[in-house]
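Just one protein chain is left out here, and the rest sit where they should.
Then we have chain A:
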């Protein structure tokens, strides 16, 4: 018991050491941590109300400078709301939706991938045809269609985004299962007539998790963009709540008179997606023994 804990700890140690050695990976991790912390701590940061605006302080340019933050560091929007505060609160919404969707899609996709790869035969064929079908449908159009008919609500959004993402996991996990299935330890588990579910969860799953985690990071970036896109089209979060895509859309009409309305949310989206991608790339390299050294 204590021995395995020591092993886990040293693995974690090696992981972190490797992360710190990798400059892009570290940068990604740091930026993402800042965004996540800001989102989690938003209520205690003493920010102005993100929803309540001051009509007399509309479209005020950013006040941030070398001498300090000023009243509205990133300016105010067309209703006099503080943009920094809206970006941070919007980040809560965006990141929460992205995390929930990625997890929902991930769990579903991994399970499907495990079943498909492990049992093979007609189960595999049917499930993989479903995956092919799903892949043949343009995902943005599918999301638009579902949201337009069900109405834009948080749970619908999560469901739709999860739906567009599970196939990636299913395919990667299935391939990995096929590779693992013929290994000796699986054969011996079968030989002692272990229950298939036990084999799947105890012996197969731990060995297919690393590629799934890599897919997860890449999907996270894609989902943040898709959510921003849906919000931009007015099918995401309903006003007055902030979401980055929505802020971008609202700021669009003011591009020529007040650039800060859409530029800062755009930067937030870009930084988040970039950091998640950097982290994902590093994770893939880290877990892939062929690329080491």
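Going forward, a contact is a pair of C-beta atoms (placed from the backbone, for glycine too) under 8 Å apart; a residue touches a chain by one contact, two chains touch by 3 or more; residues count from 1.
Here, contacts and distances are computed from a predicted model.
The listed choices are "Cytochrome c oxidase subunit 1", "Thiosulfate oxidation carrier protein SoxY", "Ring-1,2-phenylacetyl-CoA epoxidase subunit PaaC" or "Peptide/nickel transport system substrate-binding protein"; the UniProt protein name belonging to the chain that is not shown reads "Peptide/nickel transport system substrate-binding protein". In the complete complex, the hidden chain is touched by one of A:104, A:134, A:238 or A:277, namely A:238. One of A:51, A:64, A:154 or A:178 touches the chain omitted from the figure, and that residue is A:51. On the side of chain A, the interface with the absent chain consists of residues 51-53, 55, 58-59, 78-80, 148, 151-152, 234, 238-240, 250, 252-258, using the contact rule stated above.
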